[in-house]
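Complex shown without one protein chain; remaining protein chains in place.
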Amino acid sequence: MLNIRCPYCEEDRPEIEFRNAGEAHIARPDEPDRVDDRQWADFLYTRDNPKGWHAERWRHVHGCGRFFNAVRHSVDDRILLTYKAGEPKPDIERMLREREA
Amino acid sequence: MRYHIGNLLRGSLSGQTGWPAQWRDPAPKPSYEAIVVGAGGHGLATAYYLASRYGVNRVAVLEKGWLGGGNTGRNTTIVRSNYLWQESQGIYEHAMKLWQDLSHELNYNVMYSARGVLTLAHSVHDIQIVKRHVHANRLSGIDNEWLTPAQTKEFCPPLNISPSLRYPVLGASLQRRGGTARHDAVAWGFARAADRLGVDIIQNCEVTAIRRGPDGAVTGVETTRGAIAAPKIGVVAAGHTSHVMAMADVRMPLESYTLQALVSEPVKPVLPCVVMSNGVHAYISQSDKGELVIGSGTDQYLSYAQTGALHISTHTLEAISDLFPAFRRMRMLRNWGGIVDVTVDRSPIVGLTPVPGLFVNCGWGTGGFKATPGSGEVFAATIAKGVPHPIAAPFSMERFRTGRLIDEAAAAGVAH
Amino acid sequence: MSASYRISGGSALKRERTVRFRFDGRDYVGHQGDTLASALLANGVGLFGRSFKYHRPRGIVSAGAEEPNALVGAFGPTGGFTPNLRATQVELFDGLVAESQNRWPSLDFDVGAINNWLSPLFMAGFYYKTFMGPKAAGGNWVWRQLFEPAIRAAAGLGSPPTEPDPDRYASMFAYCDLLVIGGGAAGLAAAETAANSGAQVILCDEQAEFGGWLLSEAQAEIEGRAARDWAADVVARLRGRDNVQLLTRTQAFGYFPHDFVGLCETIEDAARCRNPALPRERLWQVRAGRVVVATGAIERPLVFVDNDRPGIMLAGAAQTYLQRWGVMPGRRIVLFTACDSAYPTALALAEAGGNVVELIDLRSNVAEALSAPLRARNIAVSVGAAVTGSRGGLRLNSVEIRSVDRNGQTGAMARQLACDTLLMSGGWTPSVHLHSQARGKVAWSEEAKAFLPVARAGGPISAGACAGKFGLRAAIRSGADAALAALGAPPTVDVTPAVAEPALDLTGMVGRVPFAGDPRRGKAFVDFQNDVSARDLLLANQEGMVSIEHVKRFTTTGMATDQGKTSNLNALAIVASNLGKPVPAVGLTTFRMPYTPVSFGSFAGIGRGDQFDPIRRTPIDGWAQAQGAVFEDVGTWKRARYFPKPGEDMHQAVARECRTVRQSVGMLDASTLGKIEVVGPDAAEFLERMYVNSWRKLAPGRCRYGIMLNEAGYVIDDGVIARVAPDRFHVTTTTGGAPRVLHMMEDYLQTEWPDLKVWLTSTTEQWAVIAVQGPKAREVLAPLIEGVDLAPKALSHMAYAEGRICGVKMKLFRVSFTGELGYEVNVPADYGRAVWEAIWEQVEKYGGCAYGTESLHVLRAEKGFIIVGQETDGTVTPDDVGLSWAFGKGKGDFVGKRSLSRTDLAAAGRPQMVGLLTDNPAIVLEEGAQIVAMVNAPIGTEALGHVTSAYYSSNAGRSIALALVADGRNRLGTKLHVPMPGGSVSVTLVEPVFVDPKGERVNG
Partner (left out) sequence: MVERRVEPSTATVGLMLPAFADVAALTQTERAERWTLRGPDAALDGLCAALGLARPQRLRATVAGSRAAFWLGPDEILALAELGAAPVDFGAGSDGAAVEVGDKFVGLDLAGRRADAVLASHCPQNLSLAAFPVGKVSRTLYAKVEIVLWRRGASSFRIEVVRSFAPYLVAALTAAAEDLAALDRR
């Protein structure tokens, strides 16, 4: 059971309080009618599915109720950071370099 | 040397020293007619049928680890074909027919055991869904029958059909040809048979890049054991498909999750069939060796770790203990995970890709073991001919654009 | 009966308390503190079971969790039976009944032992090569009917439990700064060091007592006293602290991400005899700040031909039986070792009066300091020699010994040495299981002949023997250091107590003991339980199984219930030598949870019966129960399905209820309907985007039927939505869909449109909902209601009003899911039952009835209203089910809209909802039945659709059905066929409305 820091509660909480909601930063087209079927299908279904760092959405559904994002490593489950919904996708490479330094 | 009781008896006089290696350990050649990426059951079956039925013999199967070590080696081995949609019935029933004689075809006892698969219904809504499957299957000539709770109990004595269960058993469908097969034997049987037809199975050889010509078409792969050329590449990498396809700049409608399974300590025969419940999320059978083989759900998040969370297996064992109150005293012997690649409609993708020469067979998610021979056969045809096999055609990537999904999940909860 | 192998001593025993127990039908006596293994050994029982495949007689090998052989079935204090228990871990209690396994008719005489003679046939993987049956005879049939059942009957170990488990299982979540796994020297030192620094500490050990090897130690002293006394002191100090939680009989079985560790605590059976209310086990789920793993090392057997006879045991185990349980393992004892630890063992046994005849050491160079004390006690010490075989029946009676030269060649001459007990030691394997489960890497150490844990920043820290620190002082020191490192405390001065210990080299050997002749001759067992011998490994390699993972699966080595604790390293070394590779190039198989098997019950905990999932009941449920309603599960809710009168079956009850509703009035408990209050200045705009309908122009006080799609364009929910105020909507959802819909709304609101000022609150359970439907509905309610004018003009169909009923605050909806004049009365849940009863009094006056969900389904089907999840299955668009009319005209984007124009969703000929009338009005179709164009359609005919709903309608006086049929609306009036096992049923496609097609009745 992962230990996830909720950026709203500002506490680490057990995974079962949360619900995962898939890849983060996939913007819903502003004007869906203007995108073609392929772009729409990409929005609906195509995902990066990376083996490595992954920005993903979570909701603290049995806690504060808020959606937020986490950068988690899909192989070893380390969580680099969590941040509030609406905040930009962090520069993961840079963060990792800074960690190292 | 053929596998045969006579040879085994003869072998017993000489300490079984006469058996040759089941497959060679060849070094990669510079080029092949076709490369299959991934030596899981599907990849090996693809190679076997390419060589045996479609005349493509200069084939290499590249495997980053040991053959059969992916999901093929870690699944709960349920085999059935009682799917809802005609497209699915087509491909799974194609496989089901091949299972019937697979041991002979491969000269390898894959221990296909038609023990019957029960799918339990726990509510009025479940009954509607299960019966819809039964009717659809009957029309397609796929055996599937409805059992009352009493008949279900008769077929599976340890099952608790008490009406006081939290989710009582209100009946079940039974596919009698459904059952299990020995997962390792399937991989090994296909590997040995393909090897005998000249296919090079190259283990410890991870594909790290896909090479493409100026026209965009594939020309080969780079691997941890050097570059290998081929005009056709079939990617059959299950949970790792997105990762491999990204090497050719193709993004896939897939997400990879860890799916767990576990076995109990072995006991004498107690469970005569396979029991599945989508309602309480439990899948169970007993292996030839005596362990109860139990399937859990996936973790909720994307993962390439082959271990799952404790609360997931906990939930499964709760369900199993409720359905089989005596099994509560059984003990978990080993728990593991596999990485399954899941599409939004829980149906596979088999066919061509936007990259010429690149073919893909993936998205079998939590339920592709049963399809192994059928999937291999139609994928081999697709690679050999360059056009989708009719059975595979509906499973193209195009369906995500047109919306013509084959949504087994919507209709059945989970597809195992 | 006297326990003839019991001598004095035995620190674990309470000698004054005797315990009676039964094994294989014979009664024995032991002491409190005994395990089944120690008590039987004390009674001279050496034969414990039969092996998996060859049914070879087997005795005890070890004294702990690693035991491969001595598996028994036993009944617990409350009567529950468990197979495959290790006798070494079964604690005695008065009245224990245990039995051996995998033998017939008896342990002494087992027919299955014939397999031992057939073993040349039954080598690894034999079943893949045969039993396929003659192809002509339909090979599969022969396999299924003949061979497979035979294989299955032979396989398996113990008998399965057959009775429902009578026991309880408890659970606990725990947090700590430091979790210490293993309470030997290293673990105790780690726990005490951490405790001293003020940290919250949990220390667990799978055994009944803390101390680990210290309890078996015979020579070493700490601060001038027996090592076990030091352990007792540390434990006593730890017990006195409130920042330490001590857990004995508690196995750490699984290590999960983010330092989450699963522990299984076993409650002592003797205590459960005294108090049957005690749970059997308790699952601990521990989130640890840091973890110190101090799980010790496991001794390796030596692999030589016939090394599995009863009487052949690990040397350390013998020392443990002696020290802890006062058991002398045999009458004539020989030791065979590849490391130093057997020497103190030999001495200890001799000092306790044992007849130790000889120690055989594989090594040629052995320090005089080791052997001299043995020789002084008349124990012969033969160095550069090996045991190469054994003889005996149900117990060992002699071993074969040969010299071994420096190149590992055995001499030609063999001598036989009579003995009933051989104690072996191949060296010690660090228990890196949990470190590996935590995704820690291990590295091969050639000096230690072991894989040692490689520390990872932030990961668990291994200490003591499991980290290759075999000496006592080294173990204590490494435990203390590990605790400091884990807590980030500065390294302190060395506070390790003064330890006096012999310097022992525990390296030993891995692989197969040197042997003479053909490697395929005889069975030198590697994995005792699964009967895997060195020649099976050789066969696997010969057949091309070169990956250790293939070898494992082909031979099943390491796959038994002990998971290869004693065998894995030997197996892999043998494979390495077969392949001519170094050991690390072959590599280990994966360590998986659980460390030792854990009962399903422990995982399942309280989750059984009604506690499996919450049973949700409405405020009115008690009334329905009192009326004898029959309930159905709808999601987690129990809903009244129908209310049978005496003698009525479901069909009769439903027919009556449906008739009554249309003729006078009926009431339904609709409290489970999902309800969401949507509030805020942008509420209408938000709904505009979430539903296909328009909401901006809906006036306060009015309702509208809303349809919700997912982004892929398929119908996922529906419900009536009332505008309560300009900025406030009362949204209803399906019963099952409520949480999903709220989650999805929150998702869009929080992440797509955070600019919208809208706030959502689930009010599902705030309001009890009573639907009153039928021509008399108004008369029924009018006398009870205040503040709302029920007159049709004042409160027309799809109107909403607030007022009071029976003095209680009420939200009133004039809506109808039956097509009749109808209301839905919402009152605060605590008033639900009382208001229901008040309305019921009225309803009874009009000859009305209460109706359940089954009648509800019939009534709505008569009107062609869909049920999401029944007419729809996640692949159905609004147009498919005839709901295009609901689309808001000229409205902008909404969830799912874009998808509706995708090729397939916009295509002609999609399945469309229609009504079906069977030619024979008495035949009720089966839901889920298929629909085809042809009578008696042959197999393989493509279905045109399926029946989604089918009922007998007492109001229509015939059966009715709804269906999804390809291009259905264009086929109205045509005949199609429903193939059933007994033949086709012909149906005519009609508009999906069977009662009141003009829809006049809602107007009352």
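A, B and C are the chain letters, set down in written order, and residue numbers restart from 1 in every chain.
One rule holds for everything that comes next: a residue touches a chain if its C-beta (ideal position, glycine included) is under 8 Å from a C-beta of that chain, and two chains touch if they have at least 3 such contacts.
None of the values given here were measured: they were computed from a predicted structure.
Enquirer: Just list which of the chains on display the missing one touches.
Expert: In the entire complex, chains touched by the missing one are A, C.
Enquirer: With the full complex in mind, choose from C:109, C:141 or C:175 the residue touching the hidden chain.
Expert: Touching the chain that is not displayed is residue C:175.
Enquirer: Pick from C:765, C:904 or C:967: which residue touches the chain that isn't shown?
Expert: That would be C:765, which touches the missing chain.
Enquirer: With respect to the chain omitted from the figure, which of C:31, C:228 or C:287 is a touching residue?
Expert: Result: among the candidates, C:287 touches the missing chain.
Enquirer: Just to verify: which one of C:69, C:403 or C:618 makes contact with the chain not shown?
Expert: Going through C:69, C:403 or C:618 one by one, C:618 is the residue touching the chain not shown.
Enquirer: For chain C, which residues lie in contact with the unshown chain of the complex?
Expert: Contact residues on chain C toward the absent chain are 168, 170-175, 200, 267-268, 271, 275, 277-279, 282, 285, 287, 606-607, 610-611, 613-619, 622, 637, 677, 679-681, 727-728, 757, 759-767, 783-786, 804-808, 828-831, 833-835, 837-838, 841.
Enquirer: Which chain A residues touch the hidden chain?
Expert: 1, 8-11, 13-14, 16-17, 60, 62-66
The rule is short, and it goes like this: only the chains that are shown with their structure count from here on.
Enquirer: Measuring from the mean C-alpha position of chain A to the mean C-alpha position of chain B, what distance in angstrom results?
Expert: Distance between chain centres, rounded to whole Å: 30 Å.
Enquirer: If you average the CA atoms of chain A and of chain C, how many Å lie between those two points?
Expert: Each chain's C-alpha centroid was found; their separation is 28 Å.
Enquirer: CA centre of chain B versus CA centre of chain C: separation in Å?
Expert: Whole-Å distance between the two chain centres: 22.
Enquirer: Which chain A residues sit where two or more other chains touch them?
Expert: 1-2, 19, 37, 41, 44, 76-77
Enquirer: Counting only residues that touch at least 2 other chains, which ones in chain B make the list?
Expert: 305, 309-310, 344, 401-402
Enquirer: Note which residues of chain B are touching chain C in the complex, please.
Expert: These residues of chain B touch chain C: 3-5, 7-9, 11-13, 15-17, 19-25, 65-66, 68-69, 73, 86, 100-101, 103-104, 107-109, 111-114, 122-125, 127-136, 138-141, 158, 164-167, 182, 184-185, 188-189, 203, 264-270, 280, 286, 288-290, 305-307, 309-310, 313-314, 317-322, 325-336, 344, 399, 401-405, 407, 409-411.
Enquirer: Which residues of chain B touch chain A in their complex?
Expert: Within the complex, chain B touches chain A at residues 240, 242-243, 251-256, 300-305, 309-311, 343-344, 400-402.
Enquirer: Under the touch definition given earlier, write down the residues of chain C that touch chain B in their complex.
Expert: For this pair, the touching residues of chain C are 52, 80-84, 120-121, 123, 126-132, 135, 139-140, 143-144, 148-149, 151-153, 155-165, 167, 254, 256-257, 260, 262, 285, 437, 439, 518, 520-521, 535, 539, 542-547, 549-550, 553-554, 556, 559, 561, 563, 590, 592-594, 597-601, 603-605, 607-610, 612-613, 615, 632-634, 641, 712-714, 869-870, 873-875, 899, 902-905, 926-930, 932, 937, 939-943, 946, 979, 981.
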